[in-house]
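Just below is one structure, and these are the notes that go with it.
What you see is the complex with one protein chain gone and the rest in place.
Order as written gives the chain letters A, B, C and D; numbering starts at 1 within each chain.
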Amino acid sequence: MKQNAADAITRDGKVLILAYDHGLEHGPVDFEPNPETADPERIFDLATHDAVTALAVQKGLAEAYYPDYAEDVTLLLKLNGTSNLWMGEPDTAVNCSVEYAAELGADAVGFTLYGGSNHEVELAEEFREAHEDAREHDLGVVMWSYPRGQGVKDDTSPETIAYAARQGLELGADVAKVKYPGSAEGMAEAVGMAGPTKVIMSGGSKTDDRKFLETVESAIDAGAKGLAVGRNVFQRENPIEILDALEDVIFEERSATEALRRRDSE
Amino acid sequence: MKQNAADAITRDGKVLILAYDHGLEHGPVDFEPNPETADPERIFDLATHDAVTALAVQKGLAEAYYPDYAEDVTLLLKLNGTSNLWMGEPDTAVNCSVEYAAELGADAVGFTLYGGSNHEVELAEEFREAHEDAREHDLGVVMWSYPRGQGVKDDTSPETIAYAARQGLELGADVAKVKYPGSAEGMAEAVGMAGPTKVIMSGGSKTDDRKFLETVESAIDAGAKGLAVGRNVFQRENPIEILDALEDVIFEERSATEALRRRDSE
Amino acid sequence: MKQNAADAITRDGKVLILAYDHGLEHGPVDFEPNPETADPERIFDLATHDAVTALAVQKGLAEAYYPDYAEDVTLLLKLNGTSNLWMGEPDTAVNCSVEYAAELGADAVGFTLYGGSNHEVELAEEFREAHEDAREHDLGVVMWSYPRGQGVKDDTSPETIAYAARQGLELGADVAKVKYPGSAEGMAEAVGMAGPTKVIMSGGSKTDDRKFLETVESAIDAGAKGLAVGRNVFQRENPIEILDALEDVIFEERSATEALRRRDSE
Amino acid sequence: MKQNAADAITRDGKVLILAYDHGLEHGPVDFEPNPETADPERIFDLATHDAVTALAVQKGLAEAYYPDYAEDVTLLLKLNGTSNLWMGEPDTAVNCSVEYAAELGADAVGFTLYGGSNHEVELAEEFREAHEDAREHDLGVVMWSYPRGQGVKDDTSPETIAYAARQGLELGADVAKVKYPGSAEGMAEAVGMAGPTKVIMSGGSKTDDRKFLETVESAIDAGAKGLAVGRNVFQRENPIEILDALEDVIFEERSATEALRRRDSE
Partner (left out) sequence: MKQNAADAITRDGKVLILAYDHGLEHGPVDFEPNPETADPERIFDLATHDAVTALAVQKGLAEAYYPDYAEDVTLLLKLNGTSNLWMGEPDTAVNCSVEYAAELGADAVGFTLYGGSNHEVELAEEFREAHEDAREHDLGVVMWSYPRGQGVKDDTSPETIAYAARQGLELGADVAKVKYPGSAEGMAEAVGMAGPTKVIMSGGSKTDDRKFLETVESAIDAGAKGLAVGRNVFQRENPIEILDALEDVIFEERSATEALRRRDSE
């Protein structure tokens, strides 16, 4: 973690990443609840919302759409990723070099590390190269720190998530994206392990508004610096409304209840 | 996908790739129905037909024949490929660098990705390098997006083909060549997933004229931007006639029936 | 081993490395005895103690904290390391290049070699590159020489430790960090094998003050040039006191008994 | 295949390669029938015969002997090769870079591809690099195209040899060396598959004069452009005589019978 390296993707020290790599990672099935969400243009439009501090996409989407949004959206280029078509220990491909990410206008790069996978060593070495290249290009570094694989029994236990957050700090991530460990205490533990590396929670599968916002509220209260969210925004009927509410909870540190009340009173 | 990157291999936004890498991928057996088709010169001659927007061949054929056709044929250098002599999970060799493809006069490069193969991660990383090198040389990028391997139960199901098309978009292909998913709806779904990446269907094994043209017509109606065809052209007795008909269906958006009627009335 | 290459991390030819890579290697569990030790700032503060000749941390901690301590702490950048989340033969990832270590202000680099692991050959080749890069940047080289894996029955036997020390010398380490082989004789044997490469003992798990200091004393008497210590300092209630005592034993060559008496009389 | 790239190793479009890599590939056992043949100098002397258009050796022999023969012998540096001491799927080591081959004075390079081996993909990628480097140095490229391995049931069937010849063309070889497929028809099929890539037959184990020359005659009649021969020349009592006869059959297109008659009448 380097002082101020992630400033371009933060606002008042907080982070709200709109993540949209589901087309690669999960395939079209993630767009079925709302077929229009398959259209990246809709997501790039959403990313112009004030609450969103960065949009995370793979190289192909950045190439195709970012030229039209360069002024209104902050680009976090997700460097690695893979389909779920194949089988085996967690692994992932580096689909974009940092040089090319910079050329596309990215302000930061994202990288998944599957701690606990039999491929962890190789992934960590790929992360090293990405990290040092990012430093050369003055890009922030966000680690998707996701323990997973033969060695990991429970990938959302507080112990696992705390370790994941610490890996972010030790290896040099400016922001570590981790799964919600089930409780505010667990999130506080993870935050405590990460030092100045900003811990943000991963949005996960879609849940109802209140439950989702309350989880985010508890994470923020526990010291998390924000959220990376995909399906919980774009699979909703009214994604703008949930972004408004998230803005309240994350940047204004309002409670979920208050955020919902403000929304309903509009 | 980058705006206009594939212009050199399109005509009015449509694509008709004459593909001729069967000698490497399948071996001499593909030339048995019509032994003269083993002679690359015949295919380079066919590629001068107005309907053909690019000829896809391996490096060796480009070296040997392209110097004589450089003015009349657009070259799509197929970068990877392998024989079917060996056994194991789908994999393929990078037989040509982008630098050398450019030197040979290519306007675009082709690359096979076997999504779902246990080698997908490695292939995707080779694709990354080819893709970024192609951007440097201003060459279009065509992905043969062919899910195949241990993890893929049905390699022409609509779900698989839609995922394959999306991989093309996410990873940066300007054109994604996919198998026909069995129906116009399936093809429309794939097209919907690919955003501005042009989806084209793969010609596959030889079928009769009507059936073949009707399939192409349904693909075009579903939003596909064209076709990559090999055996369904060169294994025919009169490949010129079928190219005329394909020109009608793809570029003039005539029906298969009308295209056949025009041919028969000549 | 190169003449004077490690001078920056020695004092009167002796070495006391404060090692703090437990967050990566073992995870948060190592901070449980004293939760405050999870905070790297506490350890950087400790590293300003006169007794400490270098602080060994991973890249991420150096990035985040070293800028504030550059004048008061000597940085030994630990280049490789991995989590204990995964399973299999001992292996470890190179998380930092020597170039980047130099940029961060390191005076020396650290590298783990698991002799006896089925990955030894690969690790040794990674060490070669790190070693020669370090020579170019005039950085000292410390090898964590830890035989471990399928081929190693007893990783603290005198034979194993002597071999580990010799690997340090043969491969070019300026300092070889080895486990305590259970006796002063064993340590003397290891020292005898290492020629001018400085052998230092690894602190290991926390033990009581007297036992710990007596082991250090016996190592120093046997010719070891110092200690690399983590948990036996930072897991203590009063880490300053133990550092004072270590300074007595290592640099003043006082006995453990005398060091403890001096402490108690203060 | 590139126009004229192999001119330096041809004469009137024909090729007679004296191959002498048996010391590496098979070991001393190949020299037992005639122990003097272990001496490379004898073979370099033979290679000055007018019939020989190139001498194929490994790097070590070229280093040691070629300086004395540079004016009288055309050097074809065999880039890869391996001993038969080890076990496993066919594989081979790249023992010489193209750069170094050029430095040694080579006019062409040779490369073995084991199509059908589980290592085919890797070998093909090594061939790519050698091929493109050879183009940069204006060296001809000869492929030893030898399908072999788990996937290949009959490595001299006409189908296999035709595929092997086609691989030479598709991948860019100027000359493809294949085994004799047992009949003139088989050889004609292979030649037909290779387009402008010159197909030459491999000499194989030693046979009697008539049988050997008749096979060469049948290959030439079938369109082969020559021969690569080792044991069938150097294991003979009078290798000069057989080279004279081969010159008749290959370059003068005389029959084996006539060539033998001319020899016997001298």
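FYI, a residue touches a chain if its C-beta (ideal position, glycine included) is under 8 Å from a C-beta of that chain, and two chains touch if they have at least 3 such contacts.
From a predicted model like this one, the values you see are computed outputs, not experimental measurements.
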Omitted chain - touching chains that are shown: C, D
Sole contact to the chain not displayed, among C:39, C:103 or C:159: C:159
Contact with the hidden chain (one of D:16, D:73, D:96 or D:164): D:96
Among C:63, C:107, C:120 or C:214, the residue in touch with the chain that has been omitted: C:120
Where the missing chain touches chain D, by residue: 21, 23-24, 27-29, 31, 35, 38-41, 58-61, 63-65, 67, 81-83, 85-88, 91-97, 99-100
Chain C, residues in touch with the chain not shown (by the definition above): 1-3, 115-118, 120-122, 124-125, 127-128, 131-132, 135, 147, 149-152, 159-160, 162-163, 166-173, 189, 192-193, 195-197
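Everything below uses one rule, namely that only the chains that are shown with their structure count from here on.
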Smallest count of steps, each to a touching chain, taking chain B to chain C: 2
Greatest separation from chain B - chain, by CA centre: C
Fitting chain C to chain D on CA atoms, where both chains share a sequence, rotation angle to nearest 5 degrees: 145
For chain A, residues that touch 2 or more chains besides their own: none
Graph class of chain-chain contacts, one of line, ring, star, complete, other: line
Chains grouped in pairs wherever the two touch, ordered by label: A-B, A-C, B-D
